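A single protein chain has been removed from this complex, and every other one stays in its place.
Up next, chain A:
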Amino acid sequence: MIRLEHVSKVYKTSTRPALDDVSVELDKGEFVFLIGPSGSGKSTFLRLLLREEVPSKGRVYVSNFDVAKMARRRVPRLRQSIGCVFQDFRLLSNKTVAENVAFALEVIGKPRNTIRKVVPEVLQLVGLDGKADRMPHELSGGEQQRVAIARAFVNRPLVLLADEPTGNLDPDTSQDIMLLLERINRTGTTVLMATHDHSIVDSMRRRVVELHLGKVIRDDARGVYGVGR
């Protein structure tokens, strides 16, 4: 589903590569943690998958997209097959919960009756039925992240990228969010989650890819966050 082959990325403003000869493969339906300290290259990794950046060297594949080589006009297609969740939720504060989710479908031109049908479905899936008409500021952090997840998942992407999705949440709420991500993973969606959260990684016992200074230093099938960290 996701494959990086000898990928290096050097930013113009830096002498050290953000990613240095990284090769990783994620299968369809996998749940993978991407861990490592700040500056280890996690964000660059995710940005390459979204074609927010292009690699300096190597090749990136997502599903059957040759991400680094594809024409610019095809990038929207790639992004439609990837859902994204962030630490800061990135909701539109002037739209309701349902409108926030619907927005993701409106802007890719989905017909209105489809939107009317699938938005309540996905809100139910993330446990927000009954809150469709709330504004984001009326929700707790955990609920806001659920809206973000609903928005990321409403178009049924092949891959869900989560960049520190629990970074702003307390442990209990984080646990709920992880359960939700697991549920989404069980529908067959590949989930790649960049995180610093030891307890979550340790308790889930999923595949762990660890980056350090742009290199993959560990790839455990059922890993923990790491000793002494």
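Basically, contacts are C-beta pairs under 8 Å (C-beta built on N, C-alpha and C of every residue); 3 or more make two chains touch, one makes a residue touch a chain; residues count from 1.
Throughout what follows, contacts and distances are computed from a predicted model.
According to its UniProt record, the chain left out of view corresponds to "Cell division protein FtsX" among "Threonine/serine exporter", "Succinate dehydrogenase", "Cell division protein FtsX" or "4Fe-4S ferredoxin". Of the listed positions A:79, A:146 or A:206, the one in contact with the omitted chain in the full complex is A:79.
Checked against the full complex, the candidates A:4, A:35, A:48 or A:104 give a single residue touching the omitted chain, namely A:104.
Residue in contact with the omitted chain (choice from A:54, A:92, A:179 or A:217): A:92.
Listed for chain A, the residues touching the missing chain in the whole complex are 50, 73, 75-82, 84, 90, 92, 103-104, 106-109, 112, 151, 155.
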